[in-house]
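A single protein chain has been omitted from the complex, and every remaining protein chain is retained in its original position.
By letter and in written order, the chains are A, B and C; residue numbering begins at 1 in each of them.
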Amino acid sequence: MTETVLEEKKVDKNWEPKIVAFLCNWCSYAGADLAGVSRIQYPPNIRIVRVPCSGRVNPYFIIKSLTDGWDGVVISGCHPGDCHYISGNLVARRRFAILKELLEFFGIEPGRVNFMWASAAEGERFAVLIRKATKIVKELGPNTKFQREWC
Amino acid sequence: MEKVGAVMVVGAGIGGSQSALDLGDSGYKVYLIESTTSIGGVMAQLDKTFPTNDCAMCIVSPKLVETGRHQNIDLSINCEILNVSGEAGNFTVKVKKNSLYINPDICTGCGVCGRNCPVEAIDLFNEGLARYHATSVKYPQAVPLVYAINKEYCIGCGVCAGVCKAKAVEYDRDDEIVDINVGAIILAPGFDEFVPQAANKYGYGKFKNVVTSIEFERILSASGPYAGKVLRPSDGDIPEKVAFLQCIGSRDYTGEGQPYCSSVCCMYTAKEAVIAHEHQHEVKPTIFSMDIRAYGKDFDKYIIKAQEEYGVRYIRSRISSVTEIPETKDLRLRYETEDGKVIEEDFNMVVLSVGLNPPNDAKYLAEKFGIELNEYSFAKTDIFNPVQTTKAGIFACGAFSQPKDIPETVTQASAAAGCVNQLLYEKRGTLITEKSLPPEIFVAGQPPRIGVFICHCGINIGGYVDVPEVTRYAKTLPNVVMSDRNLYTCSADTQGIIKEKIEEFHLNRVIVASCTPRTHEPLFQETIREAGLNRYLFQMANIRDQCSWVHMKQPEQATQKAKDLVRMAVNKARQIAPIDRIKLPVTKKALVIGGGITGMVAALNFASQQIDTYLVEREAELGGFAKYIYHTLEGGDVQAYLKDLINQVKSNKFINVYTNAELEELNGYIGNFKSTVIYGEKNERAEFDHGVVVVATGANEYKPKEYLYGQNENVILQSEFEEMLNTDSIIKNKKSVVMIQCVGSRNEEHPYCSKMCCAEAIKNALLVKKINPSTEVTILFRDIRTYGFKEKYYRKAREEGIIFIRYDENSPPEISTENSSLNVNVNSVKAGNLSIPADLLVLSAGIVASHEDNEELAKMLKVPLNDDNFYLEAHVKLRPVDFATEGVFVAGLAHCPKTIEDSISQANAAVSRACTILSKDEIEAEGKTAVIDVARCIGCGMCVENCAYNAIELIEDRRFGLVASINQALCKGCGACSGNCRCSAIDILGFTAEQIYAMITGRL
Amino acid sequence: MGIEQDNKEIISSIRENAKNLLSENQVDVVIGYSEGTVPLSSTPIIIRRVEDIEKLTWNNLCYMNLARYLAPLMPQLCDSEGKSLRIGIVAKGCVGRAINLLAVEKQVDLDKIKMIGFNCNGIVNRSKIALEIGEKEILEVNISGNEIIVKGRDWEKRFPYDQYINELCKVCQVKSPSSTEANCVGECQELETINDEFSDITEFETKSAGEKWEYFKEILQVCTLCYSCRQACPVCYCNLCFVDQNKPVWFGKTTEYQDIFTFHLVRAQHLAGRCVACGACSSVCPVGIDLNFITRKLEKIVKERYNYTSGLNAEKVPPMMDFKMEDAQEFMLEED
Partner (left out) sequence: MDFEPKILGFLCNWCSYAGADLAGVSRMQYPPNIRVIRVMCSGRIDPQFIFEALRVGADGVIVLGCHLGDCHYLEGNYEAEKKFDMVKRFLKLINFDNRVRLDWVSASEGARYAQVITEFTDHIKALGPSPIGGDNPDKKILNNLKAIEDAASGDRMRALVGRERKITEQENVYGEQVDLEKFNKVFDSAIVEEYQRHRILVSLEEDTKSIKSLAAELEIDPSVVLEHIVCLKSRGQIDFGEFMGITPMFFKM
């Protein structure tokens, strides 16, 4: 993929990123539900995958999402201390910290993969952070780094 | 009269819900009666909870959802109690179920009615800071999620019936009066907060920026009116200086408020101050209080953290008046500091930490249920069993008997359930019905045949998402053999349709695209199970809460998103397989470790239910800590009680007592433990099986190294002093007794409050005055923590002339000896340096836990200790007597310092929790658990370290060597193990790697 | 003088210690290095008899991490029932680190291991030398004084050691095993922590995402996914490596960059807090990729975040097995 093609893609005003969001069942998924019940509007770019706990999210899921062409990845769990499974999010936090540093080290833009905490009462925060993540990914442009050359 | 295997729980706050869940899980039919329109009580209003800053909604809502759909719990909302008759074992309660004017069986909780209602009223859930509609639900996550019409406000315009596509609005729905037959009753109506009177000195109601603490709680809440931003009501600015005034309506002898201490305000205020600062760093909180009563587990640490990390300022003063500065609406406080200076200071906002009153209908309830109230109009309870009311068969829990915090409420809720067990155990399982289900259709190996049901949800989805288009699209997806759309997929008739379609199309996977699986998955799972499919052959796509409702202005994109979500669900459904929940047998026997009051109460409760119990005591005699206590502050005769307990335990044929005993080995897991005990002087060995463990190992009194203890015979411990007072008349010769509080508590070594020392000191001081009024008694303290009704005795002590002098923790009293007499030099915060001669110096030594002892047992049980070496429960708020390791429970001083009554409550609570296991012949494990592929596993042990439930251990496999092994009984299916596994040897059923792979790949 | 002399001393200490272990029947076998059959290499050897002790050697081409043979335990180190023999293992510092880590991960039983420790004087960067020599056939490699002398049919080239030592070895602070006398004969030390320095990594981190991407694309695109790095790694001991897993197939096996990238990224994630900085992966890479650059980043991450250095003892659990409430979370998305 040449720079010019990238540039062209960025220019496309109508381009909308597709973002996959892994939400833990007990806090973030519930927070997303609350955003719905409260009718708090946010951009329609995310596709939610429910997981029991942020601790369930294997780095494979994230890397596969990137190499499979999702423009962005969001992983959201309970705030530290709120985990329904006591410490799943703390286990996950170390894993994600390392993964995020590695991704950036290898040259993946920092905003492609976003980790966040949102509680079951934070519908508003969920929407705000999704807006922010969507904005970041949109500014980064399409995730073309992993496009197969024969595609 | 014949006993009845059903229980009524009145009040469905966190306490009532806990009682109902315990009893429902133990095989009783439970009638849960709530006066408002949803359950959850005050806890659902809270933003965060102390001392962990847990999000209240996050932790309470799963519990509420569980209560709402428990098959043994019959939940009725909007109810009134009309009449009660009968006696313990068999009561009949006449209950009026007030009409909601909306059919709760049909209402889907979508909220279209509320959004269209033209009448606005004050939103009480949000404490008047927002409005709601005459047709409404209390809060968005309410359980049951059923709207109700408030007839008081409703003008009957009929708009709601017009917009309700589900036809749930029924204006002619009548009130219903039913007679409910139960064997026991638990009263958990909670409390009502103190509301400052119209002409109060704090200007509440007059000055906009004076709010109550519960109003402030809503301001802090992320789902509250200001979306969690800390704003002041007068102009919506962030209040930089916020003053919290303590003891509003508590410790108040003026007649405006209540004389007792409300127990929880010091902590909730600290929490509110911390959270306010956390939400908005501009907020600089100041707390005005007389004493800081942080007496619970890890409370003192929280206060220290509030001061040191969040800059919360504490001022020891009681504010007498508040005036408003009209131009700025700021508030001027005038206060006197401890050293007597009068200061005027302006604040942007004032929060009144209001106390807890008995529920407004306490008198009504007492009259109907025939129980007595105490002098403060709370439920009067037994001196040693704080959940037993004055009437047999009727129990009280939570704030109805005394103001208390959430964990104590939850403990009492379980304790009340524990007492019900004793009364009704033989009727367990008599009134609950098991549903008969057809055998499961065998689907393994067959190609997926997927049916997709897409919900319009009235206009909630259909109004924004092109449902017919999504339905057409679903049909084009691989393995989808039918797709259909429904007005309401959750309605009763659609359940019939789904079953028909399963049969007609031979479906072996079912997808519903509608609302959230968090509330509706169990319903649809039940439906497909009734049609013969395994419950786990079901998937949901959330196209309402997470799609149509949040993209209302972008119908095209919302439709595209809905399609994507349906496709992802289909992709996953193609990978799903039936899951069998394994069943584990239960050994119906209990092990209780520790033979103090706590352990004996627990053992007797088990035994009274004819459960074989092994009671293991390290010492030669039963009795534990209570051996040195003669009376409680309230006058209970501890020695008599203890003697009676020991006799009962020794004579009970279901209890095997081992004294001089140590637990040598403990293996196994929930329902199936095996222990070895070495006991007796000859070190005999006993082995036995049991299903549960209760840890009641107690704690020790601190042995001071300070204040010449052990060096001067006139320096003694409070416990020794108590013995002296009760067995000797030597006190008559003493002119002056000085007591020093917080010896070995609240310091660097033991940074916690020992909770009972203040009460002990006052108890003994009063006794001194009783025996010899002329003896001078001086108590040197840091804070007097006579919480709850104990406040009465503090006041009495002051009235009797006992002298209280506060010292600062940085300048503790010093002792000097001249000749043989003692002199106590204290730097009084109020009066400067004082020197007090003392014939007797009494040290209030704290409670300490032994690291060596507890750690050894903790390792054996695979349970954690906290920094102070007390046992750490599964959840500080909602699982106070459970451990994360299932089947193991904690009670009494082993948990943290507490009073005898609290220990007894915990013992009964632990039994109740244990009975949810022991009442069953077999327990069903969670289906969605981790599974190991032993061929891949390399036994590195990472998963073992990451598991919070001790559900994984490394075992030697015949073929593969050391490999991980999942204990299905303990696994909760969180997946923390799987996320880190390098070899992909662990997968999580229901969320397998393949399923998630299928969802994230194959994108258009 | 120079490394030539160092090597001689090391060899004699290794042989002395190995001999004692075998003759005193403290171990059943000794695993160590012997002269390679191919120039510019070395070969592991297993010795069972005191007579064979002279076969043990040491030079700066002994790049293999011998702990590789402990997990999974190679059959030569097992008794007839498949149980581990008592093993003496020639252990430079990074071998010691690997053994400690494997002990934490329950892959080795320290009771059955005796390390033969010595102060390692570093490993030569083979790729760099091979690159300079090019296609020409190497017949002989000698170490003389402070130089590595490579000879061919009609040519000879001298490489000053201090210029051709592995970058990793230059900054190595764990030259002898971090262990105690209970588990180690010869040189050993008890290290709590080390002060490593990552200025090269820090400098690289300041580059833009695009620059980093291009850099790695440049150096990694020659990778043929031969998995030599994995095979040489002492802590890569899965029964089934993630690249070989199916159901689901997370990663492709083509040599397109996206598959190369995922291989190296995931391998790095798996080594976080576990890499013992032995450099074996770099040494064996047939196309000369400097994999140490990635592994040093890993060391930096766990050092900065969790103050952890792998393999300094057999007790402290690696960061991925542990967690703390107060772990840093500056990377989380927050509201503005």
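One rule holds for everything that comes next: contacts are C-beta pairs under 8 Å (C-beta built on N, C-alpha and C of every residue); 3 or more make two chains touch, one makes a residue touch a chain.
Everything quoted here is computed from the prediction, not taken from an experiment.
Touch, as defined at the top, links the missing chain to these shown chains in the whole complex: A, B. Within the complete assembly, A:Ile40 is the residue of A:Cys24, A:Ile40, A:Cys53 or A:Ala121 that touches the hidden chain. Only one of B:Lys3, B:Lys96, B:Lys167 or B:Lys208 touches the chain withheld from this view, namely B:Lys208. In the complete assembly, the contact with the undisplayed chain comes from B:Gly156, out of B:Gly156, B:Gly370, B:Pro468 or B:Pro585. Between the chain not shown and the residues B:Ala227, B:Val354, B:Ile394 or B:Val481, the one that touches is B:Ala227.
Counting the whole complex, the residues of chain B in touch with the unshown chain are 116, 118-120, 129-131, 151, 155-159, 161, 171-172, 208, 225-227, 229, 231, 233-240, 282, 552.
Against the chain not displayed here, chain A makes contact via residues 38-41.
Note that in this section only the chains that are shown with their structure count from here on.
If the chains shown are joined wherever they touch, the resulting network links each chain directly to all the rest.
This structure's chain pair with the greatest number of C-beta contacts is A-B.
Put simply, the chain farthest from chain B by mean CA position is C.
Distance from the chain A centre to the chain B centre is 33 Å, each centre being the mean of its Cα atoms. Centre to centre, using the average C-alpha position, chain A and chain C are separated by 36 Å.
Chain geometry summary: the mean Cα position of chain B and that of chain C are 52 Å apart. Along chain A, residues 59-60, 64, 81, 87, 91, 95, 125 each make contact with two or more other chains. In chain B, the residues that touch at least two other chains are 946, 980, 984, 993, 997. Across the complex, chain C is touched by residues 59-60, 63-64, 67, 74, 80-81, 87, 90-91, 93-110, 114-117, 125, 128-129, 132-133, 145-146, 148-149 of chain A. Residues 16, 18, 20, 25-27, 29-30, 32-44, 47-53, 55-61, 64-65, 68-70, 78-79, 81-82, 84-88, 91-92, 95, 119-125, 127 of chain A are the ones that touch chain B when the two sit in their complex.
Of all residues in chain C, only 105-107, 237-240, 242, 245, 247-248, 250, 270, 317, 320-323 touch chain B in the complex they form.
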